[in-house]
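Report on the following structure.
Complex shown without one protein chain; remaining protein chains in place.
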Amino acid sequence: MSDTLLSVKDLVIHYETEDEVVEAVNNISFDIKKGEVLGLVGETGAGKTTTALGILGLLPAKVGHVIQGSIELEGQDLLKISEREMRQIRGKKISMIFQDPMTALNPVKTVGDQIAEVILLHDHCSKAEALRKAQDMLAMVGIVPERYRDYPHQFSGGMKQRIVIAIALACKPELLIADEPTTALDVTIQAQILDMMRKLQKDQGTSVILITHDLGVVAEMCDNCAVMYGGELVEYGSLEQVFDNPKHPYTRALYKSIPSLDKDVHRLEVIPGLVPDPSDLPEYCSFFERCAEKCPKCNKYDPVRTEVEPGHFAKCLQYMKEWEG
Amino acid sequence: MAKMHTPAMEKIEKKNRKRKKPVNSTPAYEAWKRFRRNKTAIIGLVVVGILILIAIFAPLIAPYDYTMQDYTAMMQAPSKAHLFGTDAYGRDIFSRVIYGTRYSLIIALFCTIAALFSGGLLGIIAGYFGGRVDTIIMRIMDIFQAIPMIMMAMCIVSVLGNGIPQLVAAVMFASMPTMARNNRAAILRVRGSDYIESSEAIGVGQVEMILKHMIPNAAGVMIIFFVGFLAVSIMMMSSMSYIGVGLAAPTPEWGLILNDGKAYITSAPYMMFFPALMIMITCFAFNLMGDGLRDAFDPKSK
Partner (left out) sequence: MDSRNLLEVKNLKKYFQTPRGLLHAVDNVTFNIEKGKTIGIVGESGCGKSTLGKTLMRLHQPTSGEVMFKDTDIANIPLKEFKKKYRANIQMIFQDPYASLDPRMSILQLIEEPIRVNNKKLSKAEVTQKAKEMMELVGLAKRLENSYPHELDGGRRQRIGIARALSLNPEFIVCDEPVSALDVSIQAQVLNLLQDLQEQRGLTYMFITHDMSVVKHISDDIAVMYLGQMIEKCSADRIFRDTIHPYSQALLSAIPIPNVHIKHERMVLKGELTSPIDPKPCCRFAQRCPYATDRCLAEEPKLREILPNHHVACHFAEKFVK
């Protein structure tokens, strides 16, 4: 397993406050190979962002807790190392792009300085050298390098997101976590950014976890796809497996509920009910209430992840042979 | 995989079993929940509560009449008989400070209410109507603010004479501009929100808009300012009394007690220490409470 970069095992993350415990991530496991792009799909509250913050060790202090599990980066468990060692890893080996480019940049520093700052933090080089590298980074994300002296407010939304990407890639990280990187942008700008990200990913061989709610973006960008629901990974497989032959009832229902450009339907098929409240998850399958394929046993047991076909996992009772009959 | 149970979850489950959860939680209840969680704010609230009790029950707490002059016990240091000592006329400072709570709190309350009804109202009008009305009101407020507070107070007192109404007027004029500015900002913030536009779209009239949507939504922020201003009013009032503007001699207002002790600061520092301590404690408590209210009503502004 030398080509596995990151391996998440049995990860459970809770947010604990005085009034409630939010079970944000419940027992998820997945691996990412070097150079792989993994799409993490799910709706609000499915635990996508929490997973990302957990990997980076950036869960909100006091409230966020990793209850169990391990996160191994090249064999090193990130949950067992000190905050100082973690800081060395963040930005250098793993970096993250947040959803909102407007708030991710410091408004009183020039963009060149902001990129150089990351480089200086992790690489031993002079300020001048860092600034030169910063200019290279700007050129790489499609911004005229001469603009390194400009401040964030002088750039448009799409340009700011390019700068955020430049900062994230400045130290050539092995893993990039992109949390809804294009959601705040218009479609034509989204197309530009996705194009650029794909090119950079290929050139640098970076592994990417792409968090999104847009199945279209996943289809364009990813090699593998993981579907999250109620803090669990309900389906995992290669892009073709998950898109052409979805196994979990939630994934299937999700495809039917999005309007399509090439098909005409009179009414969309809906998933009835609401997204489950993560502070009040049932003991059984969390999709039970909304499931179109449920059986009487479904509200008695919580299914475990089953390999439906090689490399394709689903967490649904109908694939668990031992429960049959 | 079955649900993970953690100690924290069990604790909460236990709590929930005991307590009936409120079915519908109003925004005010949510704010109270946040306030309750804030320990320093609760300390502020408790201290303010104690001060109010002291003010109400002053005659029961104070061992002496606050005007009674005992020439056999002048300028005595704190003792069992006189907890805070006595002043140059033999009056019991403890009793005077206790009664002072009454004066200080009530006058501060009046000052703040007056400021709210003058400056606050102007601010709301300026914020709602905007444009020229806004410009005129706010420029007048700017002029007000340019006059030094103490000088304005002295002018008012020299024209109208000493007394509580004059003092209230002086503090009111001094705090009007800030009050107007704060309330204007609160209204502006609400006015720009989507639900105002949505109410406009369904045909809600102007008066109803202000009374039912804008003021209730701005109320949280306004209460924060109100509590903050109580502290400011006490400070202003005391400083005016201290320099001899506003209240006349035997009134046991904290600033006046300070003024009485001024001459003896080296020989009998306790005469100034206790009233000053009370002013400090009161302002501190109001500020703690104000900060707590800010977090409670405006959780995002942290």
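To keep things simple, chains are lettered A and B as they appear, and every chain counts its residues starting from 1.
We take it that contacts are C-beta pairs under 8 Å (C-beta built on N, C-alpha and C of every residue); 3 or more make two chains touch, one makes a residue touch a chain.
The model shown is predicted, which means the values in this text are computed figures rather than measured ones.
Between the chain not shown and the residues A:8, A:105, A:215 or A:314, the one that touches is A:215. Residue B:213 is the one among B:82, B:96, B:191 or B:213 that touches the chain missing from this view. Annotation: of A:62, A:124 or A:267, A:267 touches the absent chain (contact as defined above). Within the complete assembly, A:191 is the residue of A:63, A:144 or A:191 that touches the hidden chain.
As for the chain not pictured, it touches chain A at residues 43-44, 156-159, 186-192, 194-195, 213-220, 239-240, 243-244, 253-255, 257-262, 264-265, 267-272, 274-275, 290. Hidden from this view is one chain, which touches chain B at 23-27, 30, 193-195, 197-205, 208, 213, 216-217.
Everything below uses one rule, namely that only the chains that are shown with their structure count from here on.
Annotation: 49 Å between the Cα-based centres of chain A and chain B. Residue ranges on chain A touching chain B, taken from their complex, read 12, 14, 16, 18-21, 23, 26-27, 65, 67-68, 232, 281, 283, 302, 304. Remark: chain B residues 1-4, 6, 8-9, 12, 33, 37 touch chain A in the complex.
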